[in-house]
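One protein chain omitted, others in place.
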Amino acid sequence: ETDLIMASSLPQVHFWVGKHMDLFADAMEERTKGEVSFTRFYAGELTAVGRELDALQGGAIDVAAPLLAPYHEGAFPLSDVTQLPTVGTDAVSQTRAFQALMDSDVALVDGKTFHDYEIAAKQIHAWPVATTAAYAISFAGVVPKSAADLKGMPLRAGSALHTIFLSELGATPVSMPSSASYEALSRGTVEGTILSVADWRSYSLQDVLTYTITGVAVGHWGSYLAISDAAWTRLSENERATWTETARQIAIRNAELIQAQDTEVLEESKANGGTFADLSTLAPDLKATIERASVATWKRWVEQTEAAGHPGMATAKLWATLVKEQGGALPDGVETYLASAD
Amino acid sequence: MSHDVILLIVAGWFGVFLLLGQHVATVLFGTGIVGILLWTGPRVLNGVLGQDIFYTASNYSLSIIPLYLLMAQLLLRGGLVLDLFRVGHRLAGYRRFPLGVATLVIGGLLGAVSGSGAASAASLATLSAPELERVGYSRRFAIGLSAVAGSLSAVIPPSLIVIIYGAITSVPIGALFIGLLGPGLLCMLVYIGCLAVFEELRPGHDGTPDRPDQPEELERGALGASLFMIALMLVVFGGIYSGIITVGEAGAIGAFTALVGLTLMRRIGWRDLGRALADSAKISAMLMLIVIGAQIFARFLAFSRLPRDLLALAEPLVDQPGLLVAVLMATLFVAGMILESAAVILLIVPIVLPILQAANIDLLWFGVLASFMIALGLLTPPVGLSAYAAAAARRHPVAEVFRPATKFAVAAAVIVIGATILFPEIVTWLPRHIR
């Protein structure tokens, strides 16, 4: 019998915990008939947001559920690719694309696949949890009518990619963690944020966000279910196979639940007077600015990632292909840009 | 080793080293490390110590602390307390009760720009205790009253305890500040009542006030300086309340305004600024080491799952939030008597948080109450830093000073906490109306 210390830096109400970590642990315990069990820790009891890799490598925990890749500053340089803007994508399609990215045998650089580059050297084994639903641009009490309205507007950025996107929009990106955004939004320190609607509930943002632009995804955040190599070797061949299969299935289930929550929160917000405007219904100059910013975000991410010595272009191309295979689309101009590099 | 034995060892380590006078932060580090070593073995420490120590200190919310310390330091060095005292003294007209009230009000005003109660108590004891004696109060009562007035710095927002509570629970610090305003003002009223009820006169004093030989002339600028301080208070609270700036920004702008204002009034120079900066950094560093030690200790608590066992134990109380809160408040009062206040909040909150959430207790309301209760520990024996500071400033035995000070603290605990439990709106009404 193997008992593993499983920890999340997020509380149980978060969809990556209540709708992934617990489902996964329950399923594993059931499928191995208790041969593999978990002692579960929540809400940062054992490890904090962005410190999960330290905790895994240092042996403080066996399993991180999830390992929040976007908060590990600079540690997963290619994983941010899921945060690039897309069109018509949802949690399920992007989760499948992310799984395909992890499975891909396309060599990005020096014969290394995405998995080799991001995961293998870190003394962990990892599988995608569901990606979030589409990140949308939301505002608190203001309705931008034109590109000029966005000029200099302080908007909250949750990651390096958001910062790029917002500055390309002409807005003023203010970076802060999601947990600080309720206070900042309700007191006007920032006038809007980029976040998935499903995520609003974790931070009570449905009370403050009144106007949201949909139809373009400012990416989908991805994260991993990760186990340390040391713990992995304690599992039998069969248990590992069960683990891999379970991780794959629960990620998809997680995606379905996240997408359902996205719809649910959106309907709730509408019922309370919230407005959701599709990109196609916006004033032409505003729409053009958002589209231009989306393409520029791809471009700047590739350039910055390459400048830091990582295969940004090859990753972006692979991701673009996988997104389309799952029925998603890319902002106008992205394909031209990616093709221009050949 | 059985888990019960480990818990005994850990509790023993904590108690023995704390009592024998080891630094509080070291006690927390030692207890946490020994606990983790015994409970899980050394392997997990690799994943705990390095990252927890750096990243606990890498926290934006806690970076607010030195800014509020800096603002208070600058005002103290600029001599504003003295001016405030002169103005209050003048308004009170050298009569006993009004002078006592003035001391409390000055303590409250000082509290509105300072987050820490010991420094305020020392300056008030130096300035007002002799005058309070002169108008007829006994020596120990005069010093005790200065300690009480000084302790208001931890009771009236801004308060460092509240910043730490907000940082570890993610309750917005701005809302906590505003929520503390009601109980803080109520506490001042209670103290004014206590002043009338508990007053102790100098032996042989017949109760008629002495006339001072010659009321000193108000120094030029004393009134202006006092008005400046009140304006500064309005900038800080107005900014937070109107939602224009966050608490951290209010601290920075407050410190900056104090710096510019005092420099223009030629009350501070480069040397004062340097000292104020260094002292604020040192005190913050000292506090942060306690925060970091408590973090390591909290990791041990998490591994031991003690908070969860405690939650199971407290199950019957969860259905009776009133009783639960009363028990917690009594615990905090006792803990606040012996421990540094930052350590109290850091030790107790992680343990009781699951219970509070299970009982559906408003974390804003609880945080305000808890911070208030812990602040009263400044006045109670055996360790009450305001009483110590005031006694030391007047070179008087602290045991004597504790007697009146404890009476005030107990009255405030019973009346203010009681009222806030019966009428939670005292805390929650204002924060609900901020933008």
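Each chain carries a letter (A and B) given by its place in the written order, and its residues are counted from 1.
The definition used in the following text is that a contact is a pair of C-beta atoms (placed from the backbone, for glycine too) under 8 Å apart; a residue touches a chain by one contact, two chains touch by 3 or more.
By definition in this document, contacts and distances are computed from a predicted model.
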| item | value |
| --- | --- |
| Protein name (UniProt record) of the chain left out of view, among "Xanthine oxidase", "Peptide/nickel transport system ATP-binding protein", "TRAP transporter small permease protein" or "tRNA 2-thiouridine synthesizing protein B" | "TRAP transporter small permease protein" |
| Candidate in contact with the missing chain, chosen from A:P128, A:P144, A:P173 or A:G328 | A:P173 |
| Identified contact with the non-displayed chain, of B:L99, B:M229 or B:M288 | B:M288 |
| Selected from B:I33, B:L176 or B:A225 as touching the chain missing from the view | B:I33 |
| Contact residue for the chain not shown (choose from A:A241, A:A308 or A:A329) | A:A308 |
| Hidden partner chain, residues of chain B it touches | 17-26, 29-30, 33, 45-46, 49-51, 53-54, 57-60, 62-63, 66-67, 70, 115-119, 122, 154, 160-161, 164, 244-245, 248-249, 251-253, 255-256, 274, 277-278, 280-290, 338, 340-342, 345, 375, 377-378, 382-383, 385-386, 388-389, 392 |
| Touching residues on chain A - with respect to the absent chain | 73-75, 151-152, 154, 159-161, 163-164, 167, 172-176, 189, 300, 304, 308 |
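By definition in this document, only the chains that are shown with their structure count from here on.
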| item | value |
| --- | --- |
| Inter-centroid spacing, chain B versus chain A (mean Cα positions, whole Å) | 41 |
| Sites on chain B touched by chain A in the complex | 43-48, 50-51, 55, 60, 170, 172, 174-175, 243-246, 249, 299, 302-303, 434-435 |
| Residue ranges of chain A touching chain B (in the complex, touch as defined) | 41, 45-48, 51, 54-61, 176, 179-180, 182-184, 186-189 |
